[in-house]
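The other protein chains are all here in position, but one chain of the complex has been omitted.
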Amino acid sequence: MTTFEEKQPAVSVEKLKWMYEQMVKSRYYEDQMVDVYTEGKVPVFNIGAGTVPGEMHLSTGQEPAAVGICVHLTKEDTVTAPHRPHHHAIAKGVDLKKMTAEIFGKETGLGKGKGGHMHLFDPEVKFSCGGIVAAGIPHAVGAALTSKMKGKDWVAVAFIGEGAANAGAFHESLNLAALWNLPLIVVVEDNSYGISVAKKDSTAIESNDLRAAAYGVAGAYVKDNDPIAMYKAAEEAVARARSGQGPTIIEIETYRFLGHFQGDPELYRDKAEVPGLRQLDPILKLRKRLTESEKVSEAEIEEMEKRAKQEVDEAYQFARDSNYPEPEAALNDVFQS
Amino acid sequence: MTTFEEKQPAVSVEKLKWMYEQMVKSRYYEDQMVDVYTEGKVPVFNIGAGTVPGEMHLSTGQEPAAVGICVHLTKEDTVTAPHRPHHHAIAKGVDLKKMTAEIFGKETGLGKGKGGHMHLFDPEVKFSCGGIVAAGIPHAVGAALTSKMKGKDWVAVAFIGEGAANAGAFHESLNLAALWNLPLIVVVEDNSYGISVAKKDSTAIESNDLRAAAYGVAGAYVKDNDPIAMYKAAEEAVARARSGQGPTIIEIETYRFLGHFQGDPELYRDKAEVPGLRQLDPILKLRKRLTESEKVSEAEIEEMEKRAKQEVDEAYQFARDSNYPEPEAALNDVFQS
Amino acid sequence: MAEAIALEMEQDPSVFVLGEDIGKYGGIFGSTQGLIDKFGQERVLDTPISETAFIGAAIGAAAEGMRPIAELMFVDFFGVCMDQIYNHMAKIPYMSGGNVRLPMVLMTAVGGGYNDAAQHSQTLYATFGHMPGMKVVAPSTPYDLKGMMISAIRDDNPVLFMFHKSLQGLGWMEQLDVAVDHVPEESYTVPLDKAKVVREGSDVTIVGIQMMTHYAVEAAEKLSKEDGIEAEVIDLRSVAPIDKKTILSSIKKTRRLVVVDEDYLSYGMTAEVAAIAAEEALYDLEAPVRRIAVPDVPIPYSRPLEDFVIPGPEKIYQQVKKLMDEE
Partner (left out) sequence: MAEAIALEMEQDPSVFVLGEDIGKYGGIFGSTQGLIDKFGQERVLDTPISETAFIGAAIGAAAEGMRPIAELMFVDFFGVCMDQIYNHMAKIPYMSGGNVRLPMVLMTAVGGGYNDAAQHSQTLYATFGHMPGMKVVAPSTPYDLKGMMISAIRDDNPVLFMFHKSLQGLGWMEQLDVAVDHVPEESYTVPLDKAKVVREGSDVTIVGIQMMTHYAVEAAEKLSKEDGIEAEVIDLRSVAPIDKKTILSSIKKTRRLVVVDEDYLSYGMTAEVAAIAAEEALYDLEAPVRRIAVPDVPIPYSRPLEDFVIPGPEKIYQQVKKLMDEE
């Protein structure tokens, strides 16, 4: 994560490199998760068994949304994420070891094993997520309100899917944030589906940045899952929020390479769709940009990739090495005393 | 209520007369209610005592919204209303005797005394209302869906206040209705307040017809509480809905002459505001139009007024003469068998 | 279940289904499998993630004479649409003095045990049972699922139909024998207000529901084999209205009561059943009532934690044995 700086004409190579490294980290993290998630589920695919049980929503392909905005945030800024939270968590700087331990259900996890993959809370970097569609938006409004009440320039970012933009919480939150002129940014990741339901079957209009008009706030649309375009839209939105000019809705066209959750038979989409999307992998595109236009050496890139992967490997190892909580620990943490 | 006819260049005098009579009826109905509501509450103002107990939300001043649209409806069309429902009920042709008996809590009431003023159901004319802000919109969506599934040209109208337009149900319902291209009309009655909260303190934008853009539907704005302008906006919206061209949002600028509910101290608004609004009484304006531009005779107008008042008087008498339900009747009607 | 819906859709054109991922996907828990192919998207409507709008729309459609079946994907999501359920679906028939009927079914998946954590693992039986105006059912066998679904669709009252994820016979869940029973092909009904004695016994009554019924039977078999204790097991099936008679007559026989629930303990199903006993069978009881339920904590994610809070056959066995030993 970098700190906020003045708006600049172009994107500095340092920031591009940061984004690249986070994207690689996120992707590698999830590639590992694909494998880990199947561990212990043989012979039958059993959601409640194995090293990592429960639902698993991966964000592979959607990394640009997360890094393009988090590159502008500090740890005083708040991020709320939905059920598909890994890329956001990583870009926001959540403790990767504790996060992985949480997903493994270990006592060293962010929530001592009580939360799991959909419920990651790292107050150190003001990150949270949750399993109820659109429910994180009001929480971000509350963070933005706190920022305003305390006279800070902190911003709050709520990530949601395009499906979530049709939930009532979206409307109520944006109206409230606009009314109170709060430093809120809602990032809508349009990955074309809400589980099996295509966007055109859930959303009455083309894209959710158009809904900015319903609240008198700014709206921006990012095409082609482009991390640099996302960087720029986010830069403007963050500057607007920090300077007291109110909320922004950013919608980004992004790609969901995997199923809604691991195990999704994906009968609702064309078999050829994903290979086509994979061709447009934003990580490959950014790598090319770094090596070709920005003249970053192959060696340096590989160094970054290695560092990212090492961090991930260490996090998984930490999770594996950690203990499960004692069963009776289930009774703790309902109330603080 | 009249039946639907082809779009016409001007408003026929018959329709104007119908609207006038309904407005007079509604106004006179509520003038009576103001008095009845205080009956038996002496010496202390006690909400749970008297001839008519419970909350009482009157629509005095807001009649144009109701008549301007209901003039285009038949009894196959559905209306859902909120907590302030009398003008809508009257314009939709709800049985006035049973409605009044219901408000008096009598066994002859629409709901055998179980519902009361905020919960009037008259399936004969497809009218319902309820005490939860914005909750009637989805019901109207369901009626509109039924119309479409059955291949009818019935429309569904949801009346709400401007305060309700900030509730999540508004957003979800409009997106759904737009997506499914349903014959839904949402009429937002902007009476400047949601209880004590001024519109500018609840709504991030000027008016809710602007929110049509968020759903790709039609929007219309009616100024000055004008029944004829409302007639015209409604005529277009109803024609659109009946011909399968989808939903419309109409916002009308209207006036709340009384408090939010009877007994409201109204400390949140300027003492001079209401007298100012009373000057603009839409009933007086329409009367003038009828006598001056449309050359309807004073005698005929008085005849209409007399008829309207008589109907109201009979309804109140019916309510007074009816019996309270037996206490044990409270246990019936939970389930149908 | 999908079979039951299909049978009713065939014979009644006013029946239709709406909800999230109930079309091509066939329902996340398979509740609408194959329906879209049979009946098309005119009668099997995928919705946006707008529970308030589409459940409210089901209410509006039911008021106009349709017979909608709406699916709330997980019961845990009730909070985004509870106003429609509690203030409208459940109350409109009453508030209208019976003049408006709402012949609709709201079906929803309940239950934990597969590490889906606090927002996806609840049953919330009592949350709904507490609310007058709905019938609330929670069948536990494939036979009852089908028969009660048909009854629910035909009922003129709003029915909240809870099906247990682990009892849907899904390929991606633990396979339970009880979930893959053979079911008659033709149409039949099972009443919505009757509990069922699923195992007879003379020493103690165990009242369970859905998953807990199966666990109770397992525990009962072990009690019989290892300890010579014969437990009578009652499958509650209907949360509301609750079938007091079946419960009371069993207590009269066994004189001991254990209640097992996958919902939270306090103000839960175990409370209601225990209270019925305290009110109407006090003199029959020879020992204190035992309640086994999720202790008052949200459902934790991690396996040892979740296993600790959701009652299993072993815990039921131990508790019943302890109760019998105490005397």
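The letters A, B and C name the chains in turn, as written, and every chain counts its residues from 1.
Please note the rule applied: a residue touches a chain if its C-beta (ideal position, glycine included) is under 8 Å from a C-beta of that chain, and two chains touch if they have at least 3 such contacts.
Given the structure is predicted, the values throughout are model-derived calculations rather than measurements.
Trainee: Let's see if you follow the contact definition: name the visible chains touching the chain that is missing.
Mentor: If we consider the entire complex, the absent chain touches A, B, C.
Trainee: Considering the whole complex, which of A:90, A:103, A:125 or A:141 touches the chain not shown?
Mentor: A:141
Trainee: Quick one: which of B:64, B:85, B:105 or B:247 touches the chain that's been left out?
Mentor: The missing chain is touched by B:105.
Trainee: Tell me which residue among C:3, C:20 or C:76 touches the hidden chain in the full complex.
Mentor: Per the contact definition at the top, the residue touching the missing chain is C:76.
Trainee: Taking the full complex into account, what residues of chain C touch the chain not shown?
Mentor: 52, 76-87, 90-91, 94-95, 117-119, 126-127, 129-133, 240-242, 263-264, 266-272, 274-275, 277-280, 282-283, 285, 287-291, 296-298, 300-301
Trainee: Hey, which chain A residues sit against the chain that's not shown?
Mentor: Per the touch rule, chain A residues meeting the hidden chain are 78, 80, 109-115, 119, 121-123, 126, 128, 130, 132, 135, 137-146, 149, 156, 168-169, 172-173, 175-176, 179-180, 332-337.
Trainee: Which residue numbers on chain B touch the omitted chain?
Mentor: 44-49, 53-55, 102, 105-106, 109, 111, 113-119, 130-135, 163-164, 166-169, 194-197, 201-203, 263, 267-268, 324-331, 334
The rule is short, and it goes like this: only the chains that are shown with their structure count from here on.
Trainee: Comparing centres built from CA atoms, which chain ends up most distant from chain B?
Mentor: Between chain B and the rest, the longest centre separation is with A.
Trainee: Roughly how far is chain A from chain C, centre to centre by C-alpha average, rounded to an integer in Å?
Mentor: From the centre of chain A to the centre of chain C is 36 Å.
Trainee: Return the distance between the CA-based centres of chain A and chain B, expressed in whole Å.
Mentor: Chain A and chain B have C-alpha centres separated by 45 Å.
Trainee: Residues of chain C that contact two or more other chains, please.
Mentor: 47-48, 50, 52
Trainee: Quick one: which residues in chain A touch 2 or more of the other chains?
Mentor: 166-169, 201-203
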